[in-house]
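With one protein chain withheld, the remaining protein chains of the complex are depicted in position.
Entry: subunit A
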Amino acid sequence: MLAYLIRRLFAAAVMLVVIIMVVFGIFFLVPKWAGVDIATSFVGKQADPAAVQAVREKLGLSDPIFIQVWEFFKGIFVGRTYSGGGDVTHCAAPCFGYSFRSEQAVWPVLTDRFPVTLGLALGAAVLWLVLGVAAGVLSALKRGSLWDRGAMVVALSGVSLPIYFTGLLALAIFSYGLKWIDGQYVPLSESVGGWFGGMILPWITLAFLYAAMYARITRATMLEILGEDYIRTARAKGLTEQVVIGKHAMRSTMTPILTMLGMDLGALIGGAILTETTFSLPGLGQAVLNAIKNQDLPIILGVTLITSVAVLIANLVVDVLYAVIDPRVRLS
């Protein structure tokens, strides 16, 4: 088990370095190959050549790519000073780049917005896991019943309806119509109740979509597991139906659910763009959306990196949990 863990951790670390290099390559090499001068995007198209040259020098854009990657890596650990054209900008460690468009370092943007997205994703995940798995198990056990059909119709609509529809609907009903909830986002550090009030609608909206998917996969998996020989064995031992379902069948059903959870959480932590935009949550998704609109490359780069790390960590956690659940995984 320990050897397995060390192997997975090592693989994750190697993966992280590769991701940084690939992402950096995409954002700084591709424009070069496409014949687009990155420097002009920082100063505007009509800028005079001297200003463009100054920016190029300041950002080190004329340097060979490996020097640029090295500078970027170095900046993460010791910080970075951009200077050129008599103009000096300092970016403290850990420096993940500096956005000249919005005149701020990337790292504080990420750290400001990350908790919002994390809170959104985790809160919604708890909701959708509980609701989705419970609905899925019940549907499987009452296959063909009115409950099963009803739940599956709701699940189908949940999967089909986009966030910006269900989100706006939730806002219209609960926030503007019934006035139960003031949709404003409040940081957790300021007021727990306020944070909860601001997050409840985004949670429900996001959880509705995912709970629908999880209910469907839980139902299908559970039905398959119930047909397994070892479930029949469990009954032949004289176990009560609660133990047969709750212990023997549930443990096997958890495997695919866990896999999905790892990937979904990883992707969501990188920014739930639709949900954050619909509910005006100042999270990573909103930041990256604005950055894309403004062609603010350093921010996009930073968010992309943090997304990759989130997916990587989520998958690592899933892999480890997998080994805990399924002893056969520990061998390979």
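Here is the rule we use: a residue touches a chain if its C-beta (ideal position, glycine included) is under 8 Å from a C-beta of that chain, and two chains touch if they have at least 3 such contacts; residues count from 1.
In this section, contacts and distances are computed from a predicted model.
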item	value
Hidden subunit of the complex - UniProt protein name among "PqqD family protein", "ABC transporter ATP-binding protein", "YciI family protein" or "NAD(P)/FAD-dependent oxidoreductase"	"ABC transporter ATP-binding protein"
Contact residue for the chain not shown (choose from A:23, A:51, A:118 or A:141)	A:141
Touching the absent chain when the full complex is considered, from A:239, A:260, A:274 or A:292	A:239
In subunit A, positions touching the absent partner	140-145, 226, 228-241, 244, 248, 251-252, 325-328, 331
